Every structure is written in C-alpha cells, then in structure tokens.
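Just below is one structure, and these are the notes that go with it.
Omission of a single protein chain aside, the complex is shown with its protein chains in their original locations.
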Amino acid sequence: MLRMSWMVFLKDVRMEFRGKEAINASLAFALVVLILFSFAFDPTSEQIREITGGLLWILFAFSGVLLVNRSFVREQSNDCLDILLVSKVPASALLLGKTLANLLFIALVQVVCLPVFSLLYNINLFQQPVWLMGICLLASWAIAILGTVFAAMTVNLRLRELMLPVIVYPMIIPALAAAMQLTNIIAVGKVPEGDDLIWVRLLVGFDVIFTTLSIGLIDTILVD
Amino acid sequence: MSVLTAKRVSKFFGHFPALRDLSFSFEAGDCIALLGRNGAGKTTLLNLMAGLSRPTDGKLEIASRVGLLGHGIGVYDELTARENLKFFASLSPRQIDVEAWLEKVNLRDVANATLREYSRGMRQRLALARTFMGEPELLLLDEPFTSLDDKATALLQSLLAEALARNATVVLSTHQIPEAMALASRILFLERGKLGYFGPRPDEMLGDSTWIYRTYGVAT
Partner (left out) sequence: MNDKVLLALGVASALYLVRNLYTMFMVLPDEAAQGAIYRIMFFHIPSWFTCFACFLASGVASAFAIWKKNFKGDSFAVAATEVGLAFTFIGLATGMIWAKIIWGIWWTWDARLTWAFITALTYAGYLMMRNMIDDPSERMRVTGVLSIFSFTSVVITYKAIDWWRTQHPGAILSFRTGGGNTDPAMESMIYQNWYALMLLTVVLVMLRFRQEETRREIEGMRRLAFTR
C-alpha cells in the first residue's frame, strides 16, 4: 500500500511539474493577494504583527484549495481513475499519494510566500525556524488531507470549483485557527509555551482524527 | 476453474433496478460477447465485473487480475508514453517489459513525447499496451472496435488472439456484432437489466445480427 502511495505521489508530482499550471496559478494568486492585503492594512503599523498569522493562513488556505482542486480532476479526463481502481490500487493509497503531492505543492507556495511576506511587511518570520516548519507542516497537512478527500467527493459535480471551497473551509477552520495563533507567537520571536500549547495539541489532534476518518472513508467515496 | 462467478447479482440506483438477479459464470478461455440494447445495463454490469462498483444484492466473485479498456483511453496526456507504461507497470505485481510493449505497439521511437503530441490512433495503441501488458486473466472491453483506425484494429485483434491463446477470459461489450461473433464463443444478452440469454454463441448469429434480439428480447 505504501509503495503504491509512493508511485501515485511520484506520478502526480511529475504530471504537475510537466505543466506547472496549478502551481503557477496558485503562486500568482497568493502573491496578488499579498499585495492586496498591503492596501487593506497599513504594512508599517505595529498592528500588522497581530494579524500576521491570520493573513498568512487565509492566504495559504485559499491557494491550497486552488491546488487541491486539481487532484482528482487529473484522473478524470481520460477515465484514468477507473483504471487505477481496476488495477487494485487501494483507495487509501490513492488518497495518501495525492495528499503527499498536494502537501509538497502547498509547501512550495509557502516557501515562496513566507520570505516575500517578511520583506513586504518587515516582519521576520524566521526567528523560530523549527517551530515555523512544524506549524507549516501540521497545518498544511490538514489542508491537504481534507482538501484531497473533499476533492474526491466533488470531482463529479457540475460546480466543482465552487462547491469544494464551500465545504472545505468550514472543516479546516480549527487547524487554521491554531496555525494563526501559533504563527502570531513565533512572528514576534517567542516560543509557544504553557497555555499556547493547546493550539499545538489541537493541530495534532485535528490531523490525527481527520487523517484516520479520511483513510477509513475514502473507499466509500470512490467506489460505488 | 471459474474466473468470475455471479450469484443472483442485482444493482439498484435508488429504487431503479439497473440489474436484476443475474447468475452466470465464466471459465478460463471463454470469449463472451456482452450484448443488449442501450440502457439494458451492459455498462453497469461491466463496472461490476471491473470492481468499480459493488452489487446491491447477491455475490460477485472475481478470481483474477482484471484489465479494462473502457470509453476513456485510460492514459495520462501530460506524461510520455514510456512514463505512462512504467507507471501502470509499477502497479502490477508482475514484471513487465515496458520497452518490449512499446515496440509491440510501434511507439518505441516516439516514447519520449508526451501524449498531447500523439495522434488519436497512437493514443489508442498505447491504451491497448496499457490494457494487455499485465497479462490479465479477465479482459473487459467496452466498445473496443469503435473509432479504432485500421492499424489499431489489427493490433487489437492480434492481442485478443494472443490473450485467448493463453487461456485468458475476454468480455466484449459491443454493438458491432459481426466482429464480435467472429471471436465469441458465448453470448451474454441483457434485456432491461435481466439475463435474456447466456450460453454458447448460436450459429444463427453468424448470419443475422439481430437474431438474438428477436428471439430473446422483450417486444416493446
């Protein structure tokens, strides 16, 4: 199962890097939104520090969902999904492979946006690099796993691009909220401790519960 | 050794009975023509046999590796021919010689081009490679002769002959009856979701394509 997940991961990554459509669109979108934010909020004010987490994670949520939308669409154009299922690829392997690929793509967007944000808003986000990576990893996994599962659910819908955000965003709010709080803390150079750790527990708990649910239910979603 | 056994299989979509109470079994080496009017349930049955769908009632046992050639080509446009075959080969437990298959379908020279650059006939040939290369024991083909160019048709016929020679089971769902009758040893005829006829291919079908509809079909 893990080997097949890896194969699916490699295939999705190869397909995406061949065309780079989704990554480019997502990156462009993210950068445009960053600029829009600078008009909405005064970048020089001290209050920016308080909304850093919020801005960043709204940004990653929006571009993340854009990216994730494509996961199962890729399989649809030539009925490849059917072939995968007939080849006895477990639905959970498909899910894991695609989620990992989406995680990679979201990480790429973050790798670009975080330095850009730091420069444009004069906030050093890298003061606690290990924490930053940890938060990004955990929260991006949340976006990736729920996004991929829900992409599987909406792949056949007429209004797929509209319905996916509508059902995903409410679901990922706990993870986003935790990520926002933690990002705010490390943006001022502090380390989360004491009461703050509840957000870490929330993120981890969220990831564990939803990953388990997703792996358990993906078969029902994909196979009639 | 039964390759596929269906015991009182039914498939409901809500209250709509797409398939009702089907019982049949395929042996190794059978070539079955799946016939029926549009809407009779052929695609539904194929999906069940492929494992894409599960019966609502009854039992369906499939004791083999399945290969599917459906309506969609089932290969990725963004990847090259070689990458496509290597990927699908990696999903199979068998050792597959991808280069040999590329050679067999005459695509080895252009194997490094992405499928977007291929003509339709070339993509069809790659799909055939993808379907047959795992040497599946049960081959499910949905309207395989439709819109194949002459090279692809010849290739398909030779691949089918090879498959039957190694005792694989082939199910052909088609409206092109003469081509199917040349290959088929049995016929499974569906009428409105029910089993109209399952048995050896009657000789009458060789000369008269509509014989089975008239004999076993329900008059409208």
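The first chain written gets the first letter, and so on, giving A and B; residue counts start at 1 in each chain.
By our rule, a contact is a pair of C-beta atoms (placed from the backbone, for glycine too) under 8 Å apart; a residue touches a chain by one contact, two chains touch by 3 or more.
Treat the numbers as computed from the prediction; the structure is a model and nothing was measured.
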Shown chains touched by the chain that is not drawn here: A, B
Options A:Met1, A:Met133 or A:Ile173, residue touching the unrepresented chain: A:Ile173
Residues of chain B (touch criterion as defined above) contacting the omitted chain: 12-17, 39, 54, 56, 192, 220
Touch residues of chain A, complete complex, unshown partner: 149, 153-154, 156-159, 163, 166-167, 170-171, 173-174, 198, 209-210, 213, 217, 220-221, 224
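The rule is simple: only the chains that are shown with their structure count from here on.
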Centre-to-centre distance between chain B and chain A (centres being mean Cα positions), rounded to whole Å: 39
Of chain A, residues touching chain B in the complex: 4, 7, 11, 14-15, 18-19, 74, 77-80, 82-89, 223-224
Complex contacts: residues of chain B adjacent to chain A: 47, 50-54, 66-68, 70-79, 83, 87-88, 90-92, 114, 130, 134
